[in-house]
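One structure, as structure tokens, below. Some questions next.
Yeah, one chain of the complex is gone here, protein chain that is, but the others are all in their spots.
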């Protein structure tokens, strides 16, 4: 093993993981300026199949996410972070799982379970999200936002 | 500190953590061939006290987990990953926490909270699960599968 290369890889994985966590913390705090700075200027973010759920560019994303003010509180719990580095220490794919809890002003709540599939790139010393696609693995009955469905394999044919 | 040895340890912990995350991703996708490849050929998996909840061998596990098709969707969120390496960089114990959400075809849902206690071994360049024991730390009223109970300490005697 090339120790130095492996340490560089670990450092990148750690930095990318912290990037994904920062997204959650800034979103729950609704610090949209800080959140936008985690994305590349020309990012593409795809939360769901409807047009208003897709944003191009970090400034558009910043404006679009003001829709999250309709919730009174949110809490985004990220886990299962799996990162695949390209080998140039400048690009990577990241997959993560999220439990996203939301509360409406009337006190009712809505929870979604999902995955983020991200393409991340290094810009200077910082890792940023260049592409994000959100998929829905589960939700409670109260959550009614259309998210890209996560697709399971088909069950085997009965024999 | 022996830097090189410590980096080897970190590499193993990272690889084992990714192994545990891969289990969740393959299970939610119901890619049982890929899931079986995460276990040793002669693995022992113990999800609960009933016979049909125990599998011996990765091929038996693969067949037994077809029972998960009875759910319409599942989402497995893994966290609190604690790994204790044996020192030979070939064996380790892993403890992790899971929130497992399940949805039935009728739309009703069932959630369990639990822990995986795993014995993992290195097979060639890959880490695999040799033994898995699942324990139940919590569940909602709708989840009625029998899982090994997680045991709390006894409360102190009143004085």
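List of remarks:
A and B label the chains in the order they appear, each numbered from 1.
Going forward, contacts are C-beta pairs under 8 Å (C-beta built on N, C-alpha and C of every residue); 3 or more make two chains touch, one makes a residue touch a chain.
The model shown is predicted, which means the values in this text are computed figures rather than measured ones.
Mapped onto chain B, the footprint of the missing chain covers residues 1, 3, 6-7, 10, 13, 77, 79-82, 95, 97, 99, 113-114, 137-138, 140-141, 150-153, 155-156.
Listed here are the chain A residues that touch the chain not shown: 3-4, 7-8, 10-11, 14, 18, 21-22, 24-25, 28-31, 66, 69, 73-79, 99, 101, 103, 107, 109.
The criterion applied here is as follows: only the chains that are shown with their structure count from here on.
Remark: rotation between chain A and chain B after Cα superposition is 120° (nearest 5). Distance between chain centres (mean CA atoms), chain A to chain B: 24 Å.
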